[in-house]
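After this line comes chain A, so read on.
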Amino acid sequence: MSNAAHPAATRDVPDGPLADGGTDTSAPLVTVTGLSVRVPGGPVLLPPTSLTVHAAQITALTGVSGSGKTTLLRALLGHLPAGAAIASGTLDVLGHDIPALAPEALRQLRRTRLAYVGQDPGSALNPRMRVRQLIAETATDPSERAVLGLLREVRLPTDDGLPDRRPTAISGGQQRRVALARALARTPEILLLDEPTAGLDPALRDEIAQLLRHLATTRGLAIVMACHDPELVATCADRVVRLSAPARARVPAPRTASPTGIPDKAVGIAARSVSVVFPHRGGAQHALDAVDFTAPPGSATGIVGPSGSGKTTLLRVLVGLHRADSGTLTLDGQPLAGTARGRGRAHHRRIQLVPQNPLDALNPSRTVSAALARPLRLHGGLARDRVPERIAELLEQVELPADFARRYPAELSGGQRQRVSIARALATEPDFLLCDEITSALDPDTATGVMELLQRLRTERHMAIALVSHEPHLVAAYTDTVHLLDAGRLTAHGPTATLLPEGGALHG
Partner candidate 1 sequence: MAAPVRAATAPRRTLPLLGRVAAVVARRVLLLAVLLAAVFAAVELLPGDAATATSERGESAADVAARRQLLGLDRPVWERFGEWMTALPTGDLGTSARGQKVTDLLADPFPNTLLLAGCAFLLTVAAALALGCWAAARPGRPADRIIGHAATSAFAVPEFVISVGLLLVLSLWTGWLPAVTLTGADGDPATWTMLIMPVLALVIPQTGWNTTIVRGALADQAAAPHVEAARLDGLPTRRIILRHALPGAVPAIATGFATSTGMLLGGTVVVEALFNYPGIGGVLASAVASRDTPLIAGVVICGGAAISLVLLAADLIRARVLGARP
Partner candidate 2 sequence: SGGGTSAEPAATGGKPKKGGTLRIGALGRAGAITRDPHGTQGNESDYLVLALVYDTLTVPGAKPNTLPRLAASWEPSKDLKTWRFTLAKGAVFHDGSPVTAEDVVWSLRRLRGTPSGAARLPGIKAENIKAEGADTVVLISDYANAELPLLTRLTTFVLKKDTPDSALEKAPGTGPFTLDWYRGGNARLVRNDSWYGGTVLLDAIEVTMFETPQAMANALLAGQIDVASNAGAVAARTAESRKDIQVVRRPNDMSMPLVMRTASGPFADARVREALRLVVDREAMVKQVLSGYGTVANDIMGTGDPHYAKDIPQRERDLAKAKQLLTEAEFDLSRTYDLVTTEDISGLAESATLFAAQAREAGIKIRVVKQESGAFYEKTWLKGDLYTSYWGTNDSVVFFASKTLVSEAGQNEAGFADKDFDASYRKVIGTADEKARATALRELQQIEFDRSGYLLWGMADGIDLAAAKVQGLPTLAGYGRVQLENVWLR
């Protein structure tokens, strides 16, 4: 605990797979030596990795998408994906040899000393329990006072009725903190976090970073987090373990962006005065309120706004998955049907959406190749024997090895799934690509790679992009115009350079 007082001192430990807290005097809580995980006779999930974790330190696991961050966390927890097994190395957590631990002892360990918060903590909260019960359930001290204390500790208000709400009635950021409080309630010694800030806007991200720092310091907690957000790593990690990815496809050389000028307004996809109202019991919610949107061919348009401002809804209206309550859609000046069913084949091909949630964007029971082959056959009219070749090409474009074609989505990491989903949208060679938070699960390098790819297609094929993102620097770097949304209203739109100077914070 001696180092708890001066965490900044150990902050800049050099990166590397064998990074070791050599300056610590206390015994490490976790010792991982040469651990590797693979499916017997199958792919490698985690290349040999070593790691030690000490009390009161935050250890960040970074590395490109698919490098095994999630796998390592799950190994520490003793919960590997079905079929995978430890291939080599040792794993010691709190003095226990995790792989050899009896189920009951493992359960006790998780119950009292080891806590894990997954990548999507909102869905991990029982929707039928109240916040208060959720925290008391795992707490060593389930008293009212202690529960409220925990809520305050994670900076949640306790006097506006939040403790009596259910998880579905609180926002995503609040869910994340409730999950954290639930993990802390058992006073663990080690806290494992997977992507604690993915998909959150910058304000929330900073808040969580502060909180983690605070917890490590005051509680002497050892935190291990998988993270691809360099800013978060920079603000709060004591040490960084960089996982090296298994052999992967060539990274395409970055190309210089060559944004075209804003072309003629008459062509491209456009929405005029679109409104969407969601009926709710006892009232209605205006998800979109007379919003105008235009994306000319070859353009790159950013859509930016706080969580719940209607960004996703706008894209869904454009692609025809949600019929707008009022307003008109046009494509190249011609009216565009309000629903996908009402549209012709050509429209289907030309407008493609990459949906927000990478988890359910792919059919779990169909292989990557099946997912990619269908649009190729349906819209490309490709001969059967040409399909595998084209699939390999698409995978390569999103930096995935060609042999991933045979995998099922469950055998991919979060970022890999998102890239397959992008590849599927690209398969029809669309003229308009609507991207909903497509980089939220990707590490910076991969994200840049993907954005570069889109940029290239823009210039080569004159494809237009609409980009919804919480990452201001991406919007700033890759779009020419931007639409700002707030609570369903279009508050501003214009050149990115003027509306988003140097990619600064937009909201919050």
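Note that a residue touches a chain if its C-beta (ideal position, glycine included) is under 8 Å from a C-beta of that chain, and two chains touch if they have at least 3 such contacts; residues count from 1.
The candidate set was assembled so that all candidates are chains of the complex that A comes from, given by their letters.
Please read all numbers here as calculations on a predicted model, not as lab measurements.
Chemist: Since the rest of 1 or 2 are in the complex but keep clear of chain A, which one touches it?
Modeler: 1
Chemist: Please give the residue numbers of chain A that touch candidate 1 in the complex, ascending.
Modeler: So the residues of chain A touching candidate 1 come out as 77, 79, 106-112, 114-116, 118, 120-121, 123-129, 137-138, 165-166, 168-174, 182-183, 186, 203-204, 207, 280-283, 285, 306-308, 508.
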